[in-house]
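A single protein chain has been omitted from the complex, and every remaining protein chain is retained in its original position.
We call the chains A, B and C, going by the order they appear; numbering starts again at 1 in every chain.
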Amino acid sequence: MALAFRDNLAVLVVVALLSTAYIMPLLTKIRRFRVAEYFAVAMLGLALSGGIYLAREILLHGTFTYAVGGWPAPWGIELSLDAVSGFFLITIGVVATPIMLYASVDLIKEVGSRSRAAWFLTLFLLLVAALCGLAVTGDLFNIYVMVEVATIASCAIVAARNDATSVEATFKYLMLATIGSGFVLLGIGFLFVLTGNLNMNFIAQELSMSWQKYPTALWVCLSFFMVGFGVKSALFPLHVWLPDAHSTAIAPSSAMLSSLAIKGYIIALLKVFYVAVGAKIITRLPITDILTLLGMVAIIAGALFALAQDELKRRLAFSTISQVGYIFLGIGLGNIHGLTGTFMHILSHATTKALLFLAAGAMIKHTGKSRISEMAGVGAAMPVTVGAFAVGSLSMIGIPLFSGFVSKWQLLLGSLANGNYLAVLVLVGGSLLAAAYLLPVLRMAFFERPLQKPVVANVSYVQLAALLFLVVVIISVGVVPDGVLQLASEAATALLGLEVLP
Amino acid sequence: MSVGVALVLASIVITTIGAIWVAAIPGEAKTQRHCIVVGAALVSAAMVWYLLYLGLGSGTYPAFRVGIASLSLDLTLDPLGLTYGILASTLWVFASIYSVGYMEHDTKQRQYFTFFLVSAGITLGIAFSGNLFTFYLFYELLTFATYPLVVHSGTKDALEAGRKYIRYSLVGASFILAAIVMLWTLTGGVLDFSSIPAALATASSGQLRILFFLFLIGFGVKAAIMPLHGWLPSAMVAPTPVSALLHAVAVVNAGVFGVLRTVYSVFGVDLVKSLSVRPILLVLCSVTIILGSLIALKQDVLKRRLAYSTISQLAYILLGAFILHPLALAGAMLHMIFHSTLKIVLFFAAGIVAEETGYLKVSELGGTGRILPVTMGSFGIISLGMIGMLPLSGFWSKYYLMRGSLAADAWILLVVLLLSGLLNALYFIPITVSAFTGTSDLKPRRKTKALLFMLVPTVIIAAFGVIFGLYPGLTLPLVDAVVAQFFSL
Amino acid sequence: MGEFWSRILQNYPYVFALALFAIGIYTILTHSNLFKKVIGINIMEGSIYILFIAAGNVRGGVAPILDMTDTTLTYVHPLPQALMLTGIVVSVSVTALSLALIMKLYRFYGTVDAKEIMRIRTEVRANGARIS
Partner (left out) sequence: MYWSTVLILVPFLGAALVSRFRSLRSQALLGIAVGAVGLLASFMNFLAQRSGTVLLWKLNSLGLFEPAFRLDGLSALFSLFTAFVWLASGIYMYTYMQHEERSVSFYVFYFLTLGAVQGVFLAGNFVTLLVFFEIMTVTSFFWVIHRNDRESLRAGYFYLFLGIVAGLCIAGAIAILLASGVTLDVGVAATLVANKATLGWAVLLFVLGFGIKAGMVPVHIWLPMAHPVAPTPGSALLSGILIKAGAYGLLRTGQLVQWGLGDLVPWLGTLIVIIGVATMLLGVAFALLQGNAKRLLAYHSVSQMGYIILGIGTALVLRGHGVDGVAGAIFHSLNHALFKSALFLGVGVVYLGTGELDLYKLGGLWKKYPMTAICMLIAAFGITGTPGLNGFISKSLLHHSAIEVALSGNPLMVWAERLFNLVGVGTTASFVKLIGLTFLGKQKTELRKGAGETPFVAGSMAILAVAMLIIGTQPNLIVNLFIAPATIGAGVTELGHLSTMKFFEGSAIRDMIVTLLIGFAFFGLGMKTHLFHYKPPKWLSLEAVGQQFVRLYVCAEGSVSKMYQSLSTTIALSGRRQYKRMIVMNRRLDFEGGGIFTVLSFSNLNSNAFLILTVLAVLVLYYFVKYVLGV
């Protein structure tokens, strides 16, 4: 019985979220708005616990598949649950729940009207459902569908504020993302043409036998994937939409997009590269080198751009570009440490960036100041919020005891395992630059003397609880990362097709 | 967990708890906060002293271990760490008493005392860290915990200085991180101090040299070796107890301690000798000693002069460490102890003068000795100790350094040490003399409670300067243990 | 005719699809009218449908409805067709969303020309105000 429940749980998570999403407007019509919000939070919490349960099962019993509708692969859609899925499900749950909690406090005020708020909830849950779908799916076309759902949902979330800048940013995001989707779809088409399959495990089998017959076609196909997912996950220099979109959205949207939406595409990319095409083929093609290179460039360039920003949310948005560089660097390294680092960074960046955006949102909202140079004295007005921001900053810089260090350490080891000393330099330099663009915020907030007395701001306890939850996650992952780290290295092992690490 | 284990952990935790408690107390309850700060420092120091009583005979033993990302957080107790721990925690008690007086009229006391206590715990963490990763962790945290103390006044200068401090420190720390990663690959994941030297034996000397200089540059920032010293004089905008404690004892000595760890625990004497980098290091230290003193001569702001003096004196310790001779190491350890106890008095005295008269520059100090005789008297006597005159403690460390350099056939160092003593005299003596001979229109003021809080620790530590001068043997058991730890005699 | 050309001719749907894709991209790139951009995206996606359907097609195959009596029948691959139906749905929704956004933009800026919007925005930003 337990097994059956486990088997169904994977699809249940996605379906439950999807259906809840559409109930939301209805729920807000007939009950108090708060109820809908708490219902959403509860659903996300359930998703989180489902994810944890699944991850535990995967760790205990190994990977398993679920044929949707009882149609076995290759005809039906197959959900394949491995450590990657488990890891990403947990990440989604851990990050989305507090974001939703945070958003629930003053959502109507933020987005303008009650009905818009209801639709926001729908979109939010849709986005989460799509991301969960990306995590569990084992089918290429399913990936495409989930990617599209996620894209449309996140575009709409950006536009939630309904002012010119955000609509414009949304349009730009939508256009570029659609081009990206086009490339992804093209890539899927190529793979289908090459192998006649859409199930990733079958594709992998086909390709391992026949890829040397048409390496160029495979290369073009992978290039399509890289560009397509690169646009969506803001890989430098394809990140151009991101700063506008992430900085104009409301705080929970920014947090959601920067921390999770991007990671969903990265997971998809990982699945395509390492599951569908396979680690053996990928590492023989120069694509990993290119990914490493782009990752390094992204780390430095993103940080430099971030350094030049005065608007807090824009700075954080550019910081995302830099941090995505870390993740791609890890993917490019293609060894166990590098991929473990990638997974750890997916988690740590998700929690950290969510924390930063939420805290920044609270700071901006309660003081009315969006520029860093105006933020003098904010720290005294809202110590807990800015304190949480400080924890996020330290984690982002990669100070030990915070989750950021764990991932960067793995990436460092991965780089050294490949003998890539330049990457070591870039990783360390990226940390320094992160310090350079994040610490001034703290300096302004805590230590600079304000010109006039700042507004005394009372952040609601629910929002503080959301922030503190993330803080606790960051610190506990930083201090006792053993369990998560094991899961991450399982995931990396699964992708690389190696034996499980001792 | 044995008693020792519990104590090591508790001495760190207690300050942290104290800090949280202090942070939780509302702004008005001054007395309560002061009691907690002094109490926490005192209890923590007492624990460390009890560790000395317990642990020295039984040598090194691991105390506490938690894994982090295939690294482990490892606290151990060894003579070198214990020396540093005792030094820091004891002086912390005095500095916190002094702070109570010094910060009397400050409006941001809560912030100050919170970070003051946090830094205490972190410093002990550095002292008791059992592997390089733990060391790096506390080392990095120390930067962040002390940054708020540096920029405490919130003035433009302070923020600029803080910026400089954090830049230097983070760059230094990243060098250390790179070094640790490199070490990791060279040793295959061994970071424990006790087992690194053996694991490093297979590495080529070229790699080892790179590794050594990575460490040296990293720790050299906090130890203020000459081209890397820029942050220290600017950081003097901090409140005086901070300057005294952090920039004469905790932070700079953390750097020095790092170098000692690098030379003796990571590489080991034999390996460093075989790298034949000693001449470069000795020249570097000598240059720092002389140049630091020469620059100090020119400084008019008292605390800046003291800062450059610190730079020069820290190089003594490093010099002793780099000579790679038991006597010189003993000298280095003695100088670490004595310099800290002496320099903190000088800073305290400078702080009292600044608080009571508002004078910050040497050229203004004329006549201050008349209204603050005890303060300036302590300053004068202790500055003689910095010069290395008997019967003050500073002599003994220099004496051991001289013996060490002679024993290692490094003649020229003797000249450097003697010359630097003279330069010390040149920049310290005029301060005291002008304080007692100069004229000023200052009126003696009534002794306030705040002054008393500042004066008592100053005088007590100054008395230790004399007591250690007369009975240098008091410190010998510790120093001997350190020497025995690294040299098989 | 060389072998190359014969292969091109045999696979003309693919060539056609790629050409369409290029045209779509070109439209997106060169037209500053936002509607035309949306149309360009639709063309681009349309090309991909053709690619898929062509890939699933088998010359002389019939619709994949099982006929137990005749075992010589070849069927076209049914999967791409099913998938493309989904793709079309996705594309429609994207189009709907972008059209809605264009409407909003028109409401804010009074134009649907991207260059014009950029100019207005630059001017307003330069003045330090916010568009509402």
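Worth pointing out:
Note that in this section contacts are C-beta pairs under 8 Å (C-beta built on N, C-alpha and C of every residue); 3 or more make two chains touch, one makes a residue touch a chain.
Given the structure is predicted, the values throughout are model-derived calculations rather than measurements.
Taking every chain of the complex into account, the chain not shown here touches A, B, C. Summary of contacts with the chain left out: across B:I210, B:M389, B:L442 or B:I460, the touching residue is B:M389. Annotation: of A:L238, A:M256, A:L355 or A:I397, A:L238 touches the absent chain (contact as defined above). The missing chain, though absent from the display, is touched by one residue of B:A198, B:I412 or B:L470; that residue is B:L470. Interface note: of B:L406, B:A450 or B:A463, the residue touching the hidden chain in the full complex is B:L406. Shown as candidates are B:L294, B:V374 or B:L442; the residue that touches the absent chain is B:L294.
Think of the hidden chain as still there; on chain B it touches residues 230, 294-295, 298, 384, 387-391, 395-396, 398-399, 402-403, 406-407, 414, 417-418, 421-422, 425-426, 429-430, 433, 437, 469-474, 476.
Where chain C meets the missing chain, the touching residues are 25, 28-30, 32, 37, 114, 118, 121-122, 125-126.
Contact residues of chain A toward the unshown chain are 171-172, 175-176, 179-180, 183, 215-216, 219-220, 223-224, 226-227, 230-231, 237-238, 240-241, 243-244, 286, 290, 304-305, 307-309.
Throughout what follows, only the chains that are shown with their structure count from here on.
Chain-to-chain contact here is organised linearly: an open path runs through the chains from one end to the other. Work out the mean CA point of chain A and of chain B, and you get 44 Å between them.
Chain B and chain C have Cα centroids lying 68 Å from one another. Centre to centre, using the average C-alpha position, chain A and chain C are separated by 27 Å. Residue ranges of chain B in contact with chain A, taken from their complex: 66-71, 73, 133, 136-137, 140-141, 144, 148, 151-152, 154-155, 158-159, 162-163, 166, 170-171, 174, 177-178, 181-182, 184-185. Per the touch definition, chain C reaches chain A in the complex via residues 21, 24-25, 28, 34, 37, 41, 44-45, 48, 51-52, 55, 77, 79-80, 83, 86-87, 90, 93-94, 97-98, 101-102, 104-105, 108-109, 117, 121, 130-132. Only residues 344, 394, 399-401, 405-406, 409-410, 412-413, 416-417, 424-425, 428-429, 431-432, 435, 439, 443, 446-449, 478-482, 485 of chain A touch chain B when the two sit together in their complex.
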